[in-house]
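Dropping the structure in here first, questions after.
With one protein chain held back, the other chains of the complex are shown just where they sit.
The chains carry the letters A and B, assigned in the order they are written, with residues numbered from 1 in each.
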Amino acid sequence: MSEHTEDHAGGAPAVSAEPPVPDLASLPGGVPAALEAVLLVVEEPVTEMQLAAALEVPVERVAEALADLKAEYDGYTGQGPDTGPARRRGIELRNVAGGWRFYTRSEFAAVVGRFVLDGQSARLSQAALETLAVIAYRQPVARSRVSAIRGVNVDSVVRTLVQRGLVTDVATDPETGAVLYGTTPLFLERLGIGTVADLPKLSPHLPGLENLQDFDDTTY
Amino acid sequence: MSEHTEDHAGGAPAVSAEPPVPDLASLPGGVPAALEAVLLVVEEPVTEMQLAAALEVPVERVAEALADLKAEYDGYTGQGPDTGPARRRGIELRNVAGGWRFYTRSEFAAVVGRFVLDGQSARLSQAALETLAVIAYRQPVARSRVSAIRGVNVDSVVRTLVQRGLVTDVATDPETGAVLYGTTPLFLERLGIGTVADLPKLSPHLPGLENLQDFDDTTY
């Protein structure tokens, strides 16, 4: 890949009152290095649009550089003249929950875990998992409907999921006034998927009930 | 550099009750990759001794690998057979105050700064204020407990408060290992009081909730 594009014009609108961004092409490492620097400070997955705005380069350029970086970190040889054969790094660049973020590679979980004080939250109970699954696939959904599908009262489980940041209230039912719940970006991140649409299909588990959605909608 | 040392015996004393460290030589990337993974998650510079203990490899091996990594990140060609010519990265590996930590490379300070400051406000959000209030009156307190009291995930809000210097980690829960948060001198200064003991009593604002502590303790 070439670091030497001159095309800065197509980037995001300039933000006023901030230090001017230097010509990335003139810096050692160029756009990929700038992306690495920004990704080192992000607290949550960051979109290609956000990165393009910060770097003032076109979003396509960012997308391309991210894909190359990911491959390089994964240990694939870069294609450009200034990228040599790569080694597999302990850092993984992943595209999850609609954005990019650095993660430690899972092989090193045992080592890394010793340095993470506030580790990942404790495991979810079976009840919490099932409730989470129903909310994920039926969102936006009222608690009463989740209860009906699961056959038990889910109030306290939903509270736990909200506390854990995996579920949040996304709307209010215009008719009943009930709170409607949906999943959060953190849920997607924890699951390692990009969007809710990436969830595995429910239909293989529902033989002969492909039209379940219809069934659902008339029941509630 | 060679990834294939068999010498794991000379490492630091093994930590009990933790998952065993896999044979790093058998993992892609080996010791350097393991170091990268650990360095990605540490908040403070971490010493070669600490790294050697976690990886269960001799400290000399760690020192050597760190020096190689630093050179590689700086864009110097690696010396080993499996390290090709490197490009200069946006991440810098620095040895400061006796420990190692990743930093953003200074050339990209403008880009990173723009990204970090985008959307930052001079005022705290309502969520941040309420979280700060809970921490102030319940310190030292774990994030999970603040979450339980507020009913929502407070991870990112707590990070904001830490960044703002109003809150800091003051201890570690001896049982769970969770970080406990408390307020900082800056917080007291902003509020115009001398010590945490000078915080106004809560009781006048809590009619009928004299047993608040009890309530709190039953939430977990």
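In this section, a residue touches a chain if its C-beta (ideal position, glycine included) is under 8 Å from a C-beta of that chain, and two chains touch if they have at least 3 such contacts.
Simple rule for what comes next: contacts and distances are computed from a predicted model.
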Choosing from "3-oxoadipate CoA-transferase subunit A", "Cysteine desulfurase", "Acyl-CoA dehydrogenase" or "Segregation and condensation protein A", the absent chain's UniProt record names it "Segregation and condensation protein A"
Absent-chain contact - pick from A:V59, A:V112 or A:L161 = A:V112
Positions on chain B contacted by the hidden chain, ascending | 37, 40-43, 102-104, 109, 112-113, 116-117, 120-124, 129-131, 133-134, 136-138, 149-151, 159, 162-166, 190-193, 198-202, 205-206, 209, 212, 215
Absent-chain interface as seen on chain A, which is shown | 39-43, 92, 94, 101-106, 109, 112-113, 116, 120, 123-124, 126-127, 129-130, 132-134, 136-137, 142-145, 147-153, 155, 159, 169, 176, 178-179, 189-192, 200, 202, 205-209, 212, 215-216, 219-220
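The rule we apply is simple: only the chains that are shown with their structure count from here on.
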Given the complex with chain B, which residues does chain A contribute to the contact?
-> 15, 18-22, 24, 27-29, 32-38, 40-44, 50-51, 53-55, 75, 82-91, 102-105, 107-119, 121, 159, 162-166, 168, 184, 186
